[in-house]
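Here the complex is missing a single protein chain, while all its other protein chains stay put.
Moving on to chain A:
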Amino acid sequence: MAEKPTEEQILAGLAEIVEEVAGVESDEVTADKSFVDDLDIDSLSMVEIAVQAEDRFEVKIPDAELANLKTVGDAVSYVAKNA
């Protein structure tokens, strides 16, 4: 991605990835949702989501960081800051 993506673009992209990996409807994926408690995504699906987000947004999301991304909003901010 040549330009830094906006937070809206990141959220939309993440929602697509979450739908592809975990089968959660993309409009369910909003900033306030917790991956585990609200979207029922487990730690292994989180790894797959991270891998796809890395490719799409050209960021590095190490396993240690992944544990801190509790909500969709956490992930959007992380990508916005590090992309």
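What we mean here is this: contacts are C-beta pairs under 8 Å (C-beta built on N, C-alpha and C of every residue); 3 or more make two chains touch, one makes a residue touch a chain; residues count from 1.
FYI, contacts and distances are computed from a predicted model.
According to its UniProt entry, is the unseen chain "Beta-ketoacyl-[acyl-carrier-protein] synthase III", "ABC transporter permease", "Transketolase" or "Xanthine dehydrogenase YagR molybdenum-binding subunit"?
"Beta-ketoacyl-[acyl-carrier-protein] synthase III"
From the listed residues A:E7, A:E28, A:D42 or A:E58, report the one that touches the chain absent from this view.
A:D42
Pick out the residues on chain A that sit against the missing chain.
Given the touch definition above, chain A has residues 42-44, 47-48, 50-51, 63, 66 touching the missing chain.
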